[in-house]
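First the structure, in the form of structure tokens, and then the observations on it.
A single protein chain has been removed from this complex, and every other one stays in its place.
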Amino acid sequence: MLFMILRRIGSGVVVLVTVACLTFVLLYASSSNIARNILGDQATPEALAAKEAELGLDQPLLTRLADWWAHALRGDFGRSWFTNEQVFSAIASRLPVTLVMVFASIILIALVAAVLGMLAAVRRGWVDRLVQIGAVLGSALPGFIIGVFLVWVFAIQLRLFPPISKITPNAGLNLWVLSLTLPVIALVINGVASAAQQIRSAFIRQLELDYVRTLRSRGITEREILFRHVLRSAAPAGLTVLSLQFISLLGGVVIIESIFAIAGMGRLAVEATTKSDLPLVMGVVVYTVVIVIVVNLLVDILNGWLNPKVRVS
Amino acid sequence: MSTTIESPDLLTVDDLVVEYPGKGMFGRPFRVLHDVCVRIAPGETLGLVGESGSGKTTLGRAVLGLAPVTAGRITFLGKDISHAGRRQRQQLSQHLQVVFQDPYTSLNPAMTVGDILSEPLGIQGITGADARRRVQELLDRVHLPVDAMSRLPREFSGGQRQRIAIARALALRPQLIVCDEPVSALDLTTQARVLDLLLEIQQGTGVSYLFVSHDLDVVRHISHRVAVMHRGRIVEQGEALKVTQTPDHPYTQRLLLASPVPDPDRQAERRSARQAHAASQESAA
Partner (left out) sequence: MTEVTPNVAQSAGQAGVVVRASTWHRLVRNPMGLTALVILGVIVLIAVLAPLVAPGDPNFADIGNVLAGPGGGSWLGTDSAGRDIASRLVYGAQVTLLSAALAAAVAIAIGLPAGLLAGYYGGTFDGLANWTTNILLALPSMVVLLAVRAAIGPSTWIAMVVFGVLLSPGYYRLTRTAVQSVRNELYVDAARVSGLSDGRIIARHIFSVVRAPIIIQTAMVCGVAISIQSALEFLGLGDPMVPTWGVMVADGFRNIYRAPLTLVWPSAAIAVTIAAFVLLGNALRDSLEDLEKVKEKRARPVGPAARRAVPPVAVESGTEHHLLKVTGLGIGYPQPGGGRKTVVDGVSFHVDRNEVLGIVGESGSGKTQTAFAILGLLPDNAIVTGGAIQFDGVYTVAPDDDHVHQDRLAPLRGKRISYIPQEPMSNLDPAFTVGSQLTRPMVRILGITKAAARDRALNLLASVGIPEPQRTYDAYPHEISGGMAQRVLIAGAISCEPDLIIADEPTTALDVTVQAEVLDVLRELQSRLGLGIVVVTHNFGVVADICDRVVVMQNGRLVEEGPVRAILRSPQDPYTKVLLASMLENKPPMTPLLTEEKLSPLLTEDELVQAEESLELTT
């Protein structure tokens, strides 16, 4: 078990290094227009050269990569080219609201999808059909369209929610939660649809196994079979589904934050991208990958703990 | 030793060792067969009997080139085939064929019976009307109707599928067929029918069988000679009735006494004999 955890941490570090290096090379390989981009078309050649020297763009790519790593390992991801803000603090100030939304969404997805998936698997019949139809509809609507229509219907027509969420927790917890409700709903619908479907099939697979029949023959109640045995055996499949959902939430939040004008990491990423603010883009990628790796590690540990073959060895 | 051997045997296996690589990077290789020696003469059936994990199936697969030969030598028709390449295997397939245990997975579900039977023919360059004629012959040989050709395997019962598998093995008129538990997935009466068919084919064509089974009764019924495997080694080998009725090795004795007979009183005798045998083995140990 411990060995497994160490190995996963090791492979996580390798993934992080690989992705960071590849992203860096991708972003900085063609750096010819960067200085002009920042200074505008009127800049003189001297000013451009000075800017390039200032940003270190006159150095070879590998030197810059090594330089980036040297700073990154000390927690310094450089400064934004446009606002001169520290990348670290830019992200740190925007990350919390994003994480709140993503974690609230994943918990909602887990709960709703597990209940729907289990109901569909155990009850079959019309409940099952309803869940299946809902899953098709839910996965057919892209998150941004759901978001746009939620704004239109609930914020603009019905005025139940604030249409944009430039509200911080300081404005009062109630208001803050209210302002994040629509974005989270928009994030959750796709995830619930596909996770419920997959959890349903995981449960059906388990319910058809021989040992379930033997448990029944031993006089164990259906409730205990379901919640003690089947739930536990289906959990690894469910966790894997959720970890993939988590990754797609990190992508979905980019769009949702833009729709609801939430000052989170996703919106920061879009702004940095549009302006080609490369240090910021680089920082966002690294942070995202770190979050994914940590979550995957937790999922692996939980799965290992659930599986006696891993736990005992 | 020279590569050509003037022996009357069709197949000889000398000191065969098969190892599978161990798990993980530093896992020790796992030895499945230890210095196994068997030989099969033309027209002869060698029965290979053992329990699960004894290595009997691996021996059959090694002969077919489906298991890695770590050491030792497999000679077929006077040629060393221990490490035969794809090309040599392709030539070998004319003389060396196989019938597997599970008739449900040994036939490609997406191919028609006609396609399945003509596949080995096509590799040897037999196509068109010749192939069709041969397929008809084969179906007739295993007592299946000619219209079976255009049907899919799932339209047939287990016994019928095993006949199709036997027909595929016979397609190129081989001299040796490795039969890997060909009847153990079948019902009793179906098993009897397939055994009858295999005997009938041997009498008609003079083919040899390497017949792998866990069932002592099946092996006794179909074999000229029998080899008993236990934990990757051959513990006893000899004339079929001798080995299966009055074995010398304690393990074969245990195997024989454990196989139940279909009569309550004789089974009661066998049971007490087994318990006595177990007690004597225990006290000897």
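Per-chain numbering from 1; labels A and B assigned in written order.
Methods note: contacts are C-beta pairs under 8 Å (C-beta built on N, C-alpha and C of every residue); 3 or more make two chains touch, one makes a residue touch a chain.
Just so we're clear, the structure is a prediction, and the values are computed from it rather than from any experiment.
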Residue in contact with the excluded chain [from B:Leu11, B:Ala62 or B:Val98]: B:Val98
Candidate in contact with the missing chain, chosen from A:Ala114, A:Ala202 or A:Val289: A:Val289
Among B:Ala167, B:Val207 or B:Ile222, the residue in touch with the chain that has been omitted: B:Ile222
Residues of chain A in contact with the chain not shown: 11, 15, 18-19, 23, 26-27, 29-30, 122-125, 128, 136-137, 139-145, 148-149, 151-152, 156, 209-211, 213-222, 229, 232-233, 244, 247-248, 250-252, 254-255, 258-259, 269-270, 272-274, 276-278, 281, 284-285, 288-289, 292-293, 296, 306-309, 312
Positions on chain B where the hidden chain makes contact: 51-52, 64-66, 86, 89-93, 96-98, 100-102, 105-108, 110-112, 114-120, 123, 127-129, 131-132, 135, 143, 149-152, 157-160, 165, 168, 187-193, 195-196, 199-200, 214-218, 220-223, 240-241, 254-255, 257-267, 271, 274-275
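Definition applied: only the chains that are shown with their structure count from here on.
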Chain A and chain B: spacing of chain centres that average the CA atoms, whole Å: 55
